[in-house]
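My structure is below; once you've seen it, I'll send some questions.
Not every chain is included here, but those present sit where they belong.
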Amino acid sequence: MDYVYGPGRNHLFVPGPVNIPDPVIRAMTRNNEDYRSPAIPALTKDLLEDVKKIFKTTTGTPFLFPTTGTGAWESALTNTLSPGDRIVSFLIGQFSLLWIDQQKRLNFNVDVVESEWGRGADLDILASKIASDRTHSIKAICIVHNETATGVTNNLAHVRQILDEYRHPALLLVDGVSSICALDFRMDEWGVDVALTGSQKALSLPTGLGIVCASPKALEAAKSARSLRVFFDWGDYLKFYKLGTYWPYTPSIHLLYGLRAALDLIFEEGLENVIERHKRLGKATRLAVEAWGLKNCTQKEEWYSDTVTAVMVPPYIDSSEVVKRGWKRYNLSLGLGLNKVAGKVFRIGHLGNLNELQLLGCLAGVEMILRDVGYPVELGSGVGAAGAYLRNATPMIPSRI
Amino acid sequence: MDYVYGPGRNHLFVPGPVNIPDPVIRAMTRNNEDYRSPAIPALTKDLLEDVKKIFKTTTGTPFLFPTTGTGAWESALTNTLSPGDRIVSFLIGQFSLLWIDQQKRLNFNVDVVESEWGRGADLDILASKIASDRTHSIKAICIVHNETATGVTNNLAHVRQILDEYRHPALLLVDGVSSICALDFRMDEWGVDVALTGSQKALSLPTGLGIVCASPKALEAAKSARSLRVFFDWGDYLKFYKLGTYWPYTPSIHLLYGLRAALDLIFEEGLENVIERHKRLGKATRLAVEAWGLKNCTQKEEWYSDTVTAVMVPPYIDSSEVVKRGWKRYNLSLGLGLNKVAGKVFRIGHLGNLNELQLLGCLAGVEMILRDVGYPVELGSGVGAAGAYLRNATPMIPSRI
């Protein structure tokens, strides 16, 4: 694979797949096992209990699908809705766009609420739609918590507030792919009915688990939902949960052991500390962008994402050139601008198992690249601004003696 | 995980997931990567080309879905068929049963041809159905090449012969989960339209790739198939194949590197040698079963499977006790009897990356267990019978100096 090797480590700053901690890599370095032995159900049982914690739910029921986020989306939709059902969905970037595309192709009646890319979901429009929907024709609200393409975090508490205000029974389906386990996500408190994420994001695992968590209301809805599904059906899982064997078909035992190790690390650090770390690294990144005199694609502070920052380049620069040089010269992997913002933004993913000096190394690289492509940034300026903040904000590592 | 550890290696003889070769484990011991870098498309391009070889196709188009065999089934069906389509499907054991269950739930009109468990697909009935189907109401034939629950291999060449005889245009959809890369499988020669397997079977990888290969006729059918699908849609993949980026959503780069290593090993050994090795180990297992005076669940030699042997125990023995003792006493993982044959058979999987002495160790274990549970087998008899055959049949390892 000589088209891959470069000296030193790859600096992985795409907003997923993210860096896998060494203990997790170790946990997955193993042979296959018989998933019907007593060991795998015992492992699964604990995982299902523990994974609820990252959703902050006690009443939800999690499913560990051997799939990706795209599959998790499909599972959320097909288990709760019937063809023709009206749903309100927010289009604010490439990933919400793709989910909406899926919703349409699955024959739902999608009421798209579009925002300019860089802005959050327009919740005023949601409020007006909910207010006027006396017949409860809206069956579900579909929203990404964090739009990975633009670095925009939506206010889910506000969504819940709107639904509650009008006592509207619509299900709340949330894509938490680039938020859960990194941003503060409160499934129970916010009344989220289906939340989902992918293993390769903040959980810092390889790709391959689509984790879906369903509220009791969602489970109830599943009983009457008429969308066809087999692989993604919750019912098959629930049947095997009751049997205590847990798996309707073969799971990836590698990812189960990996998830065990990943959760152990998250709990050792403390989920709240993990969230604080993401806030810290997100803010440091934004301070660097500011120091460089560049604009954040995210238009308002209220939407700033602590997992990914989409940086706008001046019009005379092609942002894909920034990404390309990162890869070819500095072994740095940045996120491309996608679709509407292709060429206009590059993205720094700062989620998952990551620390301050890794981020500063990345920012130092971005500075050099910006100069390489003709943007007159002062070298050290972003790193200095980020460092000035981080120096005060970073706690001692608690486990270190 | 103290409920797992036992001294020495686990002897993994379930018919999947199977043993992963060390070079494959090594290849997957790695961090995540940006799948949008130039490296992953370059890797994917070669994989798609090479994976065709294990299907023995030059005209097929492979898809590497991040899913399991169950998902691969769904992909095969939903891309080629429309709700209400009539399909002929053979019920000969637990896995064909599950596929049929899926076919029904996906709203196809399933014409089930059932055989006694332990017998192959009833191709005489197929012939009569095909013969009488002048209107070509049958849109597809669904058949497992190798039924993992009973150790029965169906004769696909014969299926093709029947279709050809009547010039019937039905698609031929084949579950090759426990056959491809182990048994002789000839996609092009047998006119298979969709063939599929899972990574954790004869490819000897972790679970997580559902590999689906579509003939040109199947790709054509996909254009008009009206079953809803998004995650499992071939069209999305084909779009990205054309772009040269290959992935409509995040792949597991671990499994891609693993697949690269797995294919390299298979090609180093030689696919035909791999198939010969499976024949050898399959026959050795059957000779042991015979020496023990036990019956093979497979009723006729023409259906004998070279990847799994379902061994019938006398009525006074519970086969699940055999499996349990294997696990608890000898660190041996055998396959349970499923559904109709639960308690009546245990299964020895002899597929994937396995050699003679591993199998003989397993057979020695089975002998001891049989005595433990009260069956008066002569210790050494099965190993001796298998060894007598293997000693003559086993070639020198070609790569060894």
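Per-chain residue numbering starts at 1, and chain names A and B are given in the order in which the chains are listed.
Quick note on the criterion: a contact is a pair of C-beta atoms (placed from the backbone, for glycine too) under 8 Å apart; a residue touches a chain by one contact, two chains touch by 3 or more.
As the structure is a computational prediction, the values presented were derived from the model and not from experiment.
Trainee: In total, how many chains does the complex have, if 2 are shown?
Mentor: 4
Simple rule for what comes next: only the chains that are shown with their structure count from here on.
Trainee: Just how far, in Å, is the C-alpha centre of chain B from the one of chain A?
Mentor: That gives a centre separation of 34 Å.
Trainee: Of all residues in chain B, which touch chain A in the complex?
Mentor: On the chain B side, the touching residues are 1, 3-4, 10, 12, 14, 16-20, 25, 28-39, 42-43, 66-71, 73-74, 83, 101-102, 105-107, 198, 200, 206-208, 227-228, 230-233, 248-255, 327, 333, 335-336.
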